[in-house]
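A single protein chain has been omitted; all remaining protein chains appear in their positions.
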Amino acid sequence: MRAFFPEVKQPIGYEGPASRNPLAFKHYSAKEKVLGKTMAEHLRFAACYWHTFKGLGQDMFGLNTMRRAYCQGGDSVVVAEQTMEAAFEFFTKLGVGFWCFHDTDIAPEADTLVETNARLDRIVKLAKQLQRDTGVKLLWGTCNLFSNRRFLAGAATNPSPEVFAFAATKVKKALEITKELDGAGYVFWGGREGYDTLLNTDMGRKLDHLGRFLHMAVDYKKQIRFRGQFYIEPKPKEPTKHQYDFDAASCHAFLQRYGLEEHLKLNIEANHATLAGHTFHHELAYAAANGLLGSVDANRGDTLLGWDTDQFPTDLYDTTLAMYVILKAGGFTTGGLNFDARVRRQSIDPIDLFHAHIGAMDAFARGLKNAAALLREKRLETFVKKRYAGWDKGIGKQIEQGKVGFAELEAYTFKHGEPELQSGRQEFLENLLNEYI
Amino acid sequence: MRAFFPEVKQPIGYEGPASRNPLAFKHYSAKEKVLGKTMAEHLRFAACYWHTFKGLGQDMFGLNTMRRAYCQGGDSVVVAEQTMEAAFEFFTKLGVGFWCFHDTDIAPEADTLVETNARLDRIVKLAKQLQRDTGVKLLWGTCNLFSNRRFLAGAATNPSPEVFAFAATKVKKALEITKELDGAGYVFWGGREGYDTLLNTDMGRKLDHLGRFLHMAVDYKKQIRFRGQFYIEPKPKEPTKHQYDFDAASCHAFLQRYGLEEHLKLNIEANHATLAGHTFHHELAYAAANGLLGSVDANRGDTLLGWDTDQFPTDLYDTTLAMYVILKAGGFTTGGLNFDARVRRQSIDPIDLFHAHIGAMDAFARGLKNAAALLREKRLETFVKKRYAGWDKGIGKQIEQGKVGFAELEAYTFKHGEPELQSGRQEFLENLLNEYI
Amino acid sequence: MRAFFPEVKQPIGYEGPASRNPLAFKHYSAKEKVLGKTMAEHLRFAACYWHTFKGLGQDMFGLNTMRRAYCQGGDSVVVAEQTMEAAFEFFTKLGVGFWCFHDTDIAPEADTLVETNARLDRIVKLAKQLQRDTGVKLLWGTCNLFSNRRFLAGAATNPSPEVFAFAATKVKKALEITKELDGAGYVFWGGREGYDTLLNTDMGRKLDHLGRFLHMAVDYKKQIRFRGQFYIEPKPKEPTKHQYDFDAASCHAFLQRYGLEEHLKLNIEANHATLAGHTFHHELAYAAANGLLGSVDANRGDTLLGWDTDQFPTDLYDTTLAMYVILKAGGFTTGGLNFDARVRRQSIDPIDLFHAHIGAMDAFARGLKNAAALLREKRLETFVKKRYAGWDKGIGKQIEQGKVGFAELEAYTFKHGEPELQSGRQEFLENLLNEYI
Partner (left out) sequence: MRAFFPEVKQPIGYEGPASRNPLAFKHYSAKEKVLGKTMAEHLRFAACYWHTFKGLGQDMFGLNTMRRAYCQGGDSVVVAEQTMEAAFEFFTKLGVGFWCFHDTDIAPEADTLVETNARLDRIVKLAKQLQRDTGVKLLWGTCNLFSNRRFLAGAATNPSPEVFAFAATKVKKALEITKELDGAGYVFWGGREGYDTLLNTDMGRKLDHLGRFLHMAVDYKKQIRFRGQFYIEPKPKEPTKHQYDFDAASCHAFLQRYGLEEHLKLNIEANHATLAGHTFHHELAYAAANGLLGSVDANRGDTLLGWDTDQFPTDLYDTTLAMYVILKAGGFTTGGLNFDARVRRQSIDPIDLFHAHIGAMDAFARGLKNAAALLREKRLETFVKKRYAGWDKGIGKQIEQGKVGFAELEAYTFKHGEPELQSGRQEFLENLLNEYI
């Protein structure tokens, strides 16, 4: 088979922290065990199709900057096939176990849905073969309901029921091909399920429609016996002014309101967290506290910029705290770490794709080891447990058990007077964290 | 009775738009009817005790700048009584029908709870008399669970159950005095119900405690037969890094999770909306769409500043759109427009308090009239209705009624092909809005 | 000539505030006099070529949504000619006196510079004819140094001198065609004159190169006797992480450092101001206070979104305060109000372009009238003058004249003691402003 990444001659290997080889892992060693599982099992890395193979450096102020061998020659379906081959070459050389895609990433839309679906079938067949050949698996599939002109006013929340129907038709197919590729999950990201102005918007009706849409998806999933996990992905804005799935808590409100909380978990993205005014850590912790933690779009934003920069995750504080929450919540089951990240527009060489993913995988490997050390040594956990120890006994326990009300608590307070206070010890804990970085 | 605002000789009157008198209303005419109700009935203006009478210009970088006659002389309880008298003089001269307060605003905390409660009783008696004398009513009461040192790590979400108990004791009393003053509502704002760092925090346990706390309040409300409406007030942050009641959607998630949605509505604050990354309009619309719209803290933030500036509301776009949502949702029942706003630190004269409130009341009066005109002429409403008209018939209706699923929609789409698209007409609608400003 | 906007049969006319015709001006009446000049003379409206004719609704998450008649058929140069004809039809029907363009807006880049320049010459000839036929003039020209792949790392600040040279070559031509079209000015906006990461950046060297580049432009301007005004346009970020021309003050620092302050004024954009954390009002006031106010990109951002939304200006507070500063600074000479704004992606019809511009022109017409009323009645001016009156006499005057130093001021203070303080009266002034809205 033709090589699209000839710069990388062999699979990226582990060379340890002292290595200066930019094409080697310094921390990620797939089979090394941490807390009883291999690093690969813990981290379940996925490369994403859209940024990594379809993104060519375009931004709002400029055209493509990247020129890829797999884009050369042939018609659009041939290019699609070459791209799929290049992708699996990349997955294999890099050593990620999973991939993720939108329907439109892998096959270009045709003039009719019939032809579009035929193209999808053709490419999916190729992908299935490549999965079998390489052992690379599908972490999740999804459907692009935001790029085509027809979705300019949303898909499930579109003012036109015909667009809703069109979106349903596309999601139906996307679920089928995700099942065909044995995807471990399926993600709903409603890129335009929001509004640009409230002046033309009936918010209540739109939310009802979104609820209906997801129930239809749940029904269809059962019908075709797709066993992957459904996820909803919070993002506050961009491309819309406001998206209904603003953050984890908004999704939580929505899922409860429409009786969907048992059917969908959250796919938390780092950059979407910060766009919503939260830390990545917060969104993960909120999801974990409410039983909604599903999968992760592992990237990094720039909190001084107001758009989705989708940078590769390299901040060790982020990776350490993320893995700490994930491990404490029991680790991934169906989910994983999908690099929904793109190389910068100036990083025009194919080798930059390798640098980017290697750096991100190493950063999460370090995060995993740091988190494992934190968990093993339990200094953080013990501190927190002790801080809340009052709730395990006496009046605290009675409150938690619902045995007392305001009258009893008033009596208690009149008897005991002003409470003792303890320091929150934030600086001590921040220093402690730094011991693990 | 001694006059604390001698600069204002008589109640502020309505002089119409041509007036140049800064101490006259140019738009607010209390008894003028709009859409069948008086402006006073629609707007239900309240002055707040904390900023207006207890705020003296302090900020994080400077001491008090304002010197008020009612703060002079006597011990702290005498000052508290003078302040209450000044407040009712102000309410009366200004012409607001309601007020709002925290327990600690009206009576200074003493060394013991017994004495603190005794002081409250004394002042509440005075307030009750003044309410009777003036006809001014209590829109809502609330309890300060954030200023005292003991609440440094929160109240209901404090790591110490003793602080929880103390908070319960204080809220119990606050509910009692709110009932005594015949308050139309009671607000929960959890100023420190959040965290400064996740490193020392057990988020799940804290949320459970907050749920318990509010259930106890609901129980006690029933027990004492207080018939006012409970509200929860969203705010994302400040003083904490993160507050659990981040925005309307977060509160909605929380209320549903803990089975509290029938007991509490939302008190939406304009500045809290923008701190959470939303417009005031959005938060009101979200609350309305989910049946949670209760009352409003009418102020204004500065979206280029990252803290709660609590400025007086003067932006006519904000007041128009807010009144449009409120009127469409049926108008206030128990709630109203509470000016949770403070004069700038440089506005050191008592007369500035009058300017500030007059300007805000006029701005909302204009907003009310603009919104009423919008509703009467239905140009906006008709546009939106037409935009969503597809849902009232055919496939749209079938979707809403749950009669079709993905398979039927696929068949529909294959039959009908690419949907027709319509312009969102945002610029047209923005121009239309400007016709009413 | 073929009509590209047949929906609009005749020039947009003035119908007054009571009109409900969305295709009529309600406030802008070109020949009406305000403070001794016609509204057209004051406002000097310009339509921009890039958004209005070349922007078709693409965003980072979606393809074009708008289909224009002038884009149909023919090769790219024919489309370019049709577009130019459509543009002048639009200018004329709308009634703007000016237009603005980038070189690449009007003629598509060819494979070689020679051919690109030939295309420019051909289109410029057409534009010149259309200018002559319609009386529409060029407010300013500019050069696109950010869209083409070659400028991925900047133009004048590129790490490669060859790109610098290429940029110089393009600006040379852009100056020539701007002169040919008798442009009243020329704008430098350095869309990628910044950095994505400091890790690969030599900031000092880059700033030196930018200084050199502008000096070369100044020299060439003299050489070809182009008499238009040069402007530099501040923008903080996007597409770069950081742009050197962050805001008015940064530009001011740069111009002084490189001895360019007599050669360039500022082109202030509303949305760039807010992206930098400033109000539009602030940036205009800063420019005016430092003698740098040149021209204005009249649009509107969304302060709750972190990217350049480039919305049409409709907020009357913004337009009133902008016109107040501009009038106080003496009004435009070479500059004007260029609508660097685009209709929303959902506003897909050509008629939306008319709505958008009409609304913006009306909003500025109202702003002009409001500002004129403020200036005529001098209530604001008088307040400010009085507030600073202490500097016109006594110790204030001595300080301004440089006659006293710390020792004299200490003596003064020891003698006079604590100063009297006056209220800043912000609420009073905000109410006063509302009287004019």
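Order as written gives the chain letters A, B and C; numbering starts at 1 within each chain.
Methods note: a residue touches a chain if its C-beta (ideal position, glycine included) is under 8 Å from a C-beta of that chain, and two chains touch if they have at least 3 such contacts.
Predicted model, so just to flag it, every value in this text is computed and none were measured.
From the options A:10, A:401 or A:434, the residue with contact to the chain not on display is A:434. For the chain left out of this panel, the touching residue among A:72, A:129, A:382 or A:423 is A:423. Of the listed residues A:109, A:180, A:352 or A:418, the one in contact with the hidden chain in the full complex is A:352. For the chain missing from the display, the contacting residue among C:189, C:246, C:312 or C:364 is C:246, taking the whole complex into account. Of the listed residues A:6, A:22 or A:74, the one in contact with the hidden chain in the full complex is A:22.
For chain B, the list of residues touching the undisplayed chain reads 57, 59-65, 146-149, 151-153, 191-192, 196-197, 237-239, 241, 275, 302, 304-308, 344-346, 348. Interface with the hidden chain, as seen from chain A, comprises residues 17, 20, 22, 26, 65, 274, 277-279, 303-304, 312, 314-317, 343-344, 346-349, 351-352, 355-356, 358-359, 362-363, 421, 423-428, 430-435, 437. Hidden from this view is one chain, which touches chain C at 112-114, 149-150, 152-153, 159-166, 168-169, 171-172, 196-205, 207-209, 212, 215-217, 219-220, 236-237, 242, 246-247, 249-250, 252-254, 256-257, 276-279, 281-282, 285-286, 288-290, 321, 380, 383-384, 387-388, 390-391, 394-396, 399-400, 402, 405-407, 409-410, 412-414, 416-422, 424-426, 429-430, 433.
As a convention for this text, only the chains that are shown with their structure count from here on.
Among the residues of chain A, those touching two or more other chains are numbered 149, 152-153, 196-197, 237.
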